[in-house]
Structure formats: C-alpha cells, structure tokens
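This is the structure I have questions about; it appears just below.
Of the protein chains in this complex, all but one are displayed in their positions.
This part shows chain A:
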Amino acid sequence: MSRIEAVLKNLKSESRKALIPYITAGDPAPDQTVALMHTLVRAGADIIELGVPFSDPMADGPVIQLACERALKHGTSLRQVIAMVREFRETDTDTPVVLMGYLNPMEAMGYEAFADAAADAGVDGVLTVDLPPEEADQVAPLFAERQLDPIFLLAPTTTDERIRAISEHSSGYVYYVSIKGVTGSASINVEEVASKVAHVHELTALPVGVGFGIRDAKTAAAVGRVSDGVIVGSVLVDTIARNQADPEALNQALTDLLHPMREALDSLAQ
C-alpha cells in the first residue's frame, strides 16, 4: 500500500478528512522550503502538495505565477525540488508528498531519471497539470514500477465517461478542480461542488480531494463535508508572499491559517 493510500485509509477509518496544503518549492527561497513543509505538518497537514516551479504556469492565477517567478529567480530546478523532499524525509517518514507541476521540466530531466530520483527521494505521487491520461502512456509504467501514484485532475467539464477512464489511470486520489478557472480565482459555489463531487464518488472508488477556491475554515469544512480531502493553495502562497521577509512571522501566519481549517475539518467527524 502506498503512503498516500495508507494515510487516506487511516483517516477514513476515523471519519476524518485530509488537509492537503500546496506550496511552491523554492518560494520565497529554496533554503526555506523544507522548514515550511515541516510547519505545514505541525499545523495539521496530512499530505503535502509541493509545487515544481515552471516558467509558464498556464493553469495558475497571478498568486502562484508570482511564486514560480520568485522560485525561479533562485534557479529552483526539478532536481533541487527532489532534493528538498529527500531532506524532508530525513525527519518525516509519514507525511506523503505529491509533486505538482507541468510536464516540461520532467521531460527535460528525462522521464526515467525523474521517476528514479523522485521515488528514491521519497516522493509519493505526481500530479502533472498539463498531462492528461491520454498522453501519459510513457510515464505511467515508469511510475507504476516505482509505486509513484499518478494523480490526475477532474474538472467541472469532465464527462462521466472521462471520469471513469481517468480514475482507472489514477491511484492515491483524484483531484477535483472545483471551478472553471485558474488557481486563486473566484470563490466556489459549495452546493454545486457538493452535487458534482457526490456524482464523482458514484463513478470512482478512489478518494476524492477537492481544490481551487478553498481559503478559510468555513469553505474547508463545507467542501470537507462532501469530499475525502481539501487542497489549499493560493491562500497559503499569498501568505508566503506577504511574509517573505520574516520567516518567524511566516511560520506563525501559516499556522494561523491552517490550524482553524484542521479543526473545522475534524469537527465534521464528531
């Protein structure tokens, strides 16, 4: 059983929901990322989505675009991101880490070299925004051989037929994108998301994480009620941007943001 599967199974047995924060690796600077990952865990993260910076993040709004620019200013490369995960694993062997990014850095490194290095460093899953399952025939076997969970997106526009097909290519969890839009855009319509996620649950046995538009304890709880986990990105990245000059204030701000979400999610179990 993969680390992701184990964590999600365990949470489910306690009727709890996964809190999955996203940060961009190398933002605000590469030497801060591992410490930030530990902060996220202390504040209640069950799984970490670690963004791999890319020069052309087409599915991201301004907040994560700027995070990519900050990270790239420091030359943060995919190899360095993998090294960060290795360092994180020295003291945390429990929290699954999913790399989230775009295909080209992986392609430049070479799929096999990437899969080897990622698995060896303790990466658990890979979410490649611009790689639909139709184009994943080369990477899929490489990931499967190394027990890297391929995590794919589902969108409000995804047809039932595709939801089934995408689920078959996925392991760990599927990531439901709650809105039509880039990261960090409009707030979500909770009722609409609830009915769509309920429908996704009918079509797949995999856990369903929901992301985009979750920015506080209230939206986290509302979405947690209908899903297996919530993914929180832009609001964290924005907090990093605003506190980049002061690591201590940043730690506190991230904790203050995540902790209420953790509590709100856990209160659903009671």
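Details
One rule holds in what follows: a contact is a pair of C-beta atoms (placed from the backbone, for glycine too) under 8 Å apart; a residue touches a chain by one contact, two chains touch by 3 or more; residues count from 1.
Everything that follows uses one rule, which is that contacts and distances are computed from a predicted model.
One chain of the complex is hidden; its UniProt record names it "Tryptophan synthase beta chain", one of "Probable septum site-determining protein MinC", "Tryptophan synthase beta chain", "L-lactate dehydrogenase complex protein LldF" or "Glutathione import ATP-binding protein GsiA". Shown as candidates are A:34, A:182 or A:236; the residue that touches the absent chain is A:182.
Touching the missing chain, out of A:56, A:120, A:145 or A:168, is residue A:56.
From the options A:20, A:85 or A:153, the residue with contact to the unseen chain in the full assembly is A:153. From the options A:87, A:116, A:130 or A:266, the residue with contact to the unseen chain in the full assembly is A:130.
Checked against the hidden chain, the listed residues A:29, A:109 or A:190 yield one contact partner: A:109.
Chain A meets the missing chain through residues 54-62, 65, 69, 72, 77-79, 102-109, 129-132, 134-135, 152-159, 162, 166, 177, 180-182, 185.
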